[in-house]
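I have a structure here, written as structure tokens, and I will follow up with some questions on it.
Every protein chain but one is kept in place in this view of the complex.
Now for chain A:
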Amino acid sequence: MIMTKIISLKKGLDIKLCGEIQTGQKAREVSHTAIAIVPDDFPGITPKAMVKPGDNVLKGTPLFTDKKYPDIKIVSPISGTVTNVCRGERRKLLFISVEPDEKNNILPEAAKPYKDSDDSEKAQQLLLDSGLWAFMRQVPFGIVPRPSVTPRDIIITTFDSAPLAPSWEEYINTQSDYIQCGASLLKKLTSGNVYLSTRNNEALSAIDNVEVIEFNGPHPAGNPSVQIANIKPVNKGEVVWTLDLPTLVRIGKLAKSNELDFSTEVAITGYEIATPHYVKTTIGASLQPLLEKQLKNSNQHVRIISGNVLTGKLEQLNGWLHYPYTQITVIDEGDDKTEFMGWASLSANKLSENRSFPGNFISRKFCPDARLHGGRRAMIMSGIYDKYLPMDILVEFLIKACIAKDFDQMEQLGIYEILPEDVALCEYADPSKLELQKILQEGINLAIAELS
């Protein structure tokens, strides 16, 4: 028995929000819904649509591919008819939506048989053909990995530490065969290690071919880039693949039983949801059926977030579930409120990390709305960002380098190690209300452009 390595992270924060799922809450099934795949959810890909409206597609039929690496395909998670190939300004592909049919047939080329003894080339081809390749990300930059690059390591996160995040415990307990099979396949694709990061789960220590690492501490302990930075930081020129547990299980299912599974379990959370619960549905599902009759108050101006409150994408009720999120959060928008001298408030209902708010001294959960609670300012307070990022990165200086578009400085300060989601907590706590994730993303885009 190998001892599990334990890494304890001190920095970070678990925001205490109302609207989490009570244990024992039964999961609902919403299958057979329309779906849409949004190319923007697959960063690093320049999409080239492979279907037209009206085309019949099978589960596994490529909807679009990458212009530069045509091997990377994003496939339809259901069989049915393409209803819309929506384009925006300058013909940018916004989404491709598919209406389901009854049959749910699988495209044979997408799920070729695979044996344990197959070599790495076959393993890679299996991932590319099935569309599961595009479900992986890489550090640096958080983009879909390039097929031509062999990763230094691969890291699989088996927990999500974001506010109100769904628990993946059930996967771990029921799908360990698939986890093993997926991990063995991935092991062939890297010359280094396959890390399995866990939050104290014994069941995983039985998995072979991987190094299990236990992470303790508050969010962002579950972010793969934070984890890899604390295991072995990514240097310039190195690539580490990251994926989450549901994707690993999908890979395992495909490898073991030739099954292409795009179902997903989504946590419907947030304090504007009557009873938070899990829903079994499909990747890219339309939000309408998921949220129907679930909102507490239909007149309220709510904010629907596909994902968690820190990094999720804003959506309308007629929107879609965005990859990679397995969570929908609905909170109060709050733009209709008038609050007299809010800056002087001593209300215990106000969510803040500053000790001048009495709410900090009461152990309770908060229901914050989406207001900024202040105007945008230059960076005034110092040392705030450092409290929320358990990495050896000087966030403030990296952000300034990004604003200044100084690529050399960005490189020196660790742009290859960090992803925008890692600074989400800093953005939440910032009294100057700067859009840190956006600034960092722009810096990353600049770095990608500089390196290509």
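The definition used in the following text is that a residue touches a chain if its C-beta (ideal position, glycine included) is under 8 Å from a C-beta of that chain, and two chains touch if they have at least 3 such contacts; residues count from 1.
Heads up, the rule we're going with is that contacts and distances are computed from a predicted model.
UniProt records the chain missing from this view under the protein name "NADH:ubiquinone reductase (Na(+)-transporting) subunit B", selected from "Allophanate hydrolase", "Sugar ABC transporter permease", "NADH:ubiquinone reductase (Na(+)-transporting) subunit B" or "Phosphate-binding protein". Note on the undisplayed chain: of the listed residues A:Phe42, A:Tyr114, A:Tyr178 or A:Tyr428, the one touching it is A:Tyr428. Touch with the chain that is not drawn comes from one residue among A:Ile305, A:Cys402 or A:Leu419, which is A:Ile305.
Residue-wise, the contact with the chain that is not shown comes from A:Ile331, picked out of A:Ile74, A:Leu93, A:Leu132 or A:Ile331. Summarising the interface, chain A meets the missing chain with residues 15, 17, 233, 235-236, 303, 305, 309-312, 314, 329, 331, 333-345, 350-357, 368-383, 386, 392-394, 396-397, 412-414, 424, 427-433, 435-438.
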